[in-house]
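One chain of protein is taken out of this complex; the other chains stay put.
Each chain gets a letter, A and B, in the order it is written, and its residues are counted from 1.
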Amino acid sequence: MTTRKLTRREFLKLSAMAGGSALLASCGGGGGGGGAALPDLTTGANIPMDALLAAVEAEGKVVNPIAMPRDWAGFDEIFHILTDEYGMTLNELSPEFGSADELEAIRANRDAPGPQAPDTIDIGIGYTTTATDEGLLAKYKVATWDSIPAGFKHPDGFWFVHYYGVLTFETNTNLITNVPTDWPDLLKAEYRNMVGIAGDPTASNEAVSTVLAAGLSRTNNDIGTAAQAGLEFWAEMNQIGNLLPVTVNAGTLASGETPIGIEWDYLALPARDTLAGNPPLEVLVPDTGIIAGPYSGGISAFAPHPYGARLFQEVVFSDAGQLAHLKKYAHPARFDDMVARGVIPAEVMATLPPAEYYARATTLTVEQFAAAKEYIAANWRSVVLGE
Amino acid sequence: MKRANVWSWVIVFIGLVYFFLPLVATFLFSMRAELGHLGFSAYRYVFSDPGFASNFGYSLRWAVLTIIASLLLVVPTVYWVHLRVPHLRPVVEFLSLFPFVVPAVVLAFGLIKTYCCPPFALKVSPALLIAAYVILSLPYMFRSVDAGLRAIDVRTLTEAAQSLGAGWITVLFRVIFPNLRVAILSGVFLTFAIVIGEFTFASLFAWPAFGPYMVLMGQSRAYEPAALSVVSFILTWASIGVIQWVGRGAPGGAQVAGVR
Partner (left out) sequence: MSASRSRTERLGKGDAPRARPPVRALSWAWLGLLPFFLFALAFLILPSASIVFKSFQGLAETVFLKDPSRDVVDSAGLSRQWAAGGRGVSMERRGGNDAAVNWGAFAGSGGVGHDAEGNPIAGTPGEANSIASVTPQASPTPDGQPRREGSYPPRSVLINELAWSGTEASAAAEWIELFNTTTADIDLAGWTLSDGNDIQIDLAGTIPAGGYFLLERGDDTPIADIPADQIYSGALRDGGLTLDNFTELLSRRDLMRSYQASISISLITALGGGLFGFLLAYAVILGGLPKGVRTFMVTFSGVASNFAGVPLAFAFMSTLGQMGLITRAINSLLDTNIYMAGFSIYNIWGLSIVYMYFQFPLMVLVMAPALDGLRREWREAAENLGGTAWQYWRHVALPILMPSLLGAMILLFGNSFGAYATAYAFAGSRINLVTIVIGGQITGEALFNPGLGNALALGMVVVMAVCMAGYAATQRRAARWMR
């Protein structure tokens, strides 16, 4: 009897060890580079598509995007274009990361190229200065570079806005009949324990924008004092108990944990669609304090697959890629150019919120955003949470 | 004994209420995915998502590897400590409790920085993750095995077995391991459960494990995370049941230290 037990144990252990070593042996080792005369990467000039594809082939047709969840701003379709049309393999890293986490991931993997190292990032505009200053990004200008508005890109090609959106209020109308339409409404007593924001203002671009937008509403779009005013607004919200420490998402909205949320339109609108009335979600842009939040793409300076990363950006900035953003309610950087050329289908345009809100949106420059981000990150804990 | 019985039932009842209420609430919420009536569409979504199978498979694989590595590391060590070097016990115990002294988040950071780059470039293979999981399981494995060994008289058993002509390997695998079955199993359960649901290391080391997958689901879907929680609970429970069945062995095996 003991013999049987022993044999079974031994067998299990041996087979597991065999499996384990096979598993470990199969890991590691990325795609091989090499081959003659790969296109130059140092000047940031555009690489023609055929040369790029050849280089990608030599690299092993892999790319590691980081912090790009599939259901965020239409990245699902973009990933499909890459895998289906170009045969790329994607290592989707850490989709739950925020902007600050992505930069840290680049720093941490500086000397360790491999399947864990990010190739392409997607960060809030406020983080681009840090990234450029620290030399974390590589230069590149996509084929459609000239049609990207000047304020949406770094002149030398270190970063380039993928898409932008505006902050919206989303309300679970099963639980709330009196829907808030503007920032001052949120302070009403009837919304006690109801409002959730999307993340931590010390690390998340979206949360920083939420603070700024509230501030812009209070200061009547005076950018200079908006950060301070925003912190004061949220301090009040926290004090009267309207602000919840919970991160808002579709789940908390549906369950009623945070019946009111503040998220980008390209997150709120797909959430409304997915929930499909279960519960019904009303998404609207606030009357004042409309902030445009551009998200910028970048290529890591230490990318293990630099050509794959460049192909990734080419896809994102192609008409198809930009349209993928728009179909999920995120305004692509080349929106104006595509509208002018008439390449946007009418039915897609019809799903978007009214254009006049976007016209009234306040767009901060990179420097303004970076300064506001630092101020808010440094003071959130003390001013709002009183610690 | 009758009186003790009643109190036992009361305590167990209270415990079960506390444990099952959240599960019931989660289940009820997951059933609300269809408008107007209760339905399983959230579960259909979860099962049809390719990420679910692949991520759970990853975690399952790593859990098994971790358990094996941990057993092979801990049991002989603790046995040896009990038998031959009891004065080194505090050292071993301290080391096994290390993951408590240095929390997982910090340990992850330290491991990343130490093993990111040549000549120690371990980070690119799951070996580092498995090592991290073994570390996480160390306190529980050590505790369980230690308590189990404390409950049997190791010295006598070993001497008895050796006086019957057994070598070290035989003593270990035929005498000690069977007597530790209950203790080992509890450590194994814990290790398995830890690895399946583990988030910190998997996220910081950027591996597609089940933990980060659940976080990602939680960020984007409303009802599916609840369904996922229920499913993961049942799957883990089933897996542990399998482990228990595998470790059951023939009834009434050669247990020298008769007890209970």
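Quick note on the criterion: a contact is a pair of C-beta atoms (placed from the backbone, for glycine too) under 8 Å apart; a residue touches a chain by one contact, two chains touch by 3 or more.
Being a predicted model, the structure only gives us computed values, none of them experimental.
Enquirer: In the intact complex, which of the presented chains make contact with the chain not displayed?
Expert: Answer for the hidden chain's contacts among shown chains: A, B.
Enquirer: For the chain not shown, which residue from A:78, A:103 or A:267 touches it across the whole complex?
Expert: Of the listed residues, the one touching the omitted chain is A:103.
Enquirer: I'm checking contacts with the chain that's been left out. Which of B:21, B:35 or B:246 qualifies?
Expert: B:21
Enquirer: Could you list which residues of subunit B touch the chain missing from the display?
Expert: Those residues of subunit B that touch the unshown chain are 1, 4-5, 7-9, 11-12, 15, 18-19, 21-26, 28-29, 73-74, 76-77, 80-81, 84-85, 87-88, 90, 92, 94-95, 97-111, 113-114, 131-132, 134-135, 139-140, 143-144, 147-148, 150-151, 153, 156, 159-160, 163, 182-183, 186, 189-190, 192-194, 196-200, 204, 211, 214-215, 217-218, 225-226, 228-229, 232-233, 236-237, 240-241, 244, 256-260.
Enquirer: Could you please point out the subunit A residues that touch the chain left off the display?
Expert: Against the missing chain, subunit A presents residues 40, 42-45, 97-101, 103-105, 111, 132-135, 139, 156, 158, 175, 192-193, 199-200, 202-204, 244-247, 251-252, 255-257, 377, 381-382, 385, 387.
Keep this in mind: only the chains that are shown with their structure count from here on.
Enquirer: Indicate the whole-number Å distance between the mean C-alpha point of subunit A and the mean C-alpha point of subunit B.
Expert: Taking the mean C-alpha position of each chain, the two centres sit 35 Å apart.
Enquirer: So in the complex, the part of subunit A that touches subunit B is made up of which residues?
Expert: That would be residues 1-2, 4-6, 8-9, 12-13, 16-17, 19-20, 23-24, 27-28, 69, 71-72, 92-96, 105, 108-109, 111-112, 114-116, 249-251, 253-255, 271, 274-278 of subunit A.
Enquirer: Subunit A touches which residues of subunit B in the complex?
Expert: Interface residues on the subunit B side: 29, 32-36, 61, 64-65, 68, 72, 112-113, 116-117, 121, 123-127, 173-174, 177-178, 203, 205-208, 212, 215-216, 218-223, 225-226, 246, 249-250, 253-254.
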